[in-house]
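Apart from one protein chain that is not included, each protein chain of the complex appears where it belongs.
== chain A ==
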Amino acid sequence: MELVVASSVAALTAGGVYLILRMRAFAVIVGLALLSYAVNVFIFASGRLVVNEPPILDKYGDGIYTDPLPQALVLTAIVISFGMTAVLVMIALGSYLESGDDRIDLDGPRTDAEDGAQ
């Protein structure tokens, strides 16, 4: 169980970082989405991995339970990252339509002459 969760977080993170380093808008968006999945699973695991137990204490407070707080945190994180990805897609689209180029780095296509004229 721990191994499965840990390796899935690792695989998602590695894929996300690799895609972000591609410096092209589409790859970066997918990479950030992968990273946000990775972090969501990671936050889930921060409350310890427990299967088939209720998220509340029993009458005496001595039974096994799942920590409910990370679930609330994950919900917030999912909503925020979803909204952010939507904004990112719109800005990337605007940038692509405006410049005809989907590069993320500013230094490549701009020449010195352009720089001076701006």
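By definition in this document, a contact is a pair of C-beta atoms (placed from the backbone, for glycine too) under 8 Å apart; a residue touches a chain by one contact, two chains touch by 3 or more; residues count from 1.
As a working rule, contacts and distances are computed from a predicted model.
As stated in its UniProt record, the chain not included in the shown complex is "Monovalent cation/H+ antiporter subunit D", which appears among "Monovalent cation/H+ antiporter subunit D", "Sugar ABC transporter ATP-binding protein", "Flavodoxin" or "Oligopeptide transport system permease protein OppC". Annotation for chain A: contacts to the undisplayed chain at residues 16, 20, 25, 28, 32, 35-36, 38-39, 42-43, 45-48, 69-70, 73, 76-77, 80-81, 83-85, 87-88, 91-92, 94-95, 98-99, 101, 103-106, 115-118.
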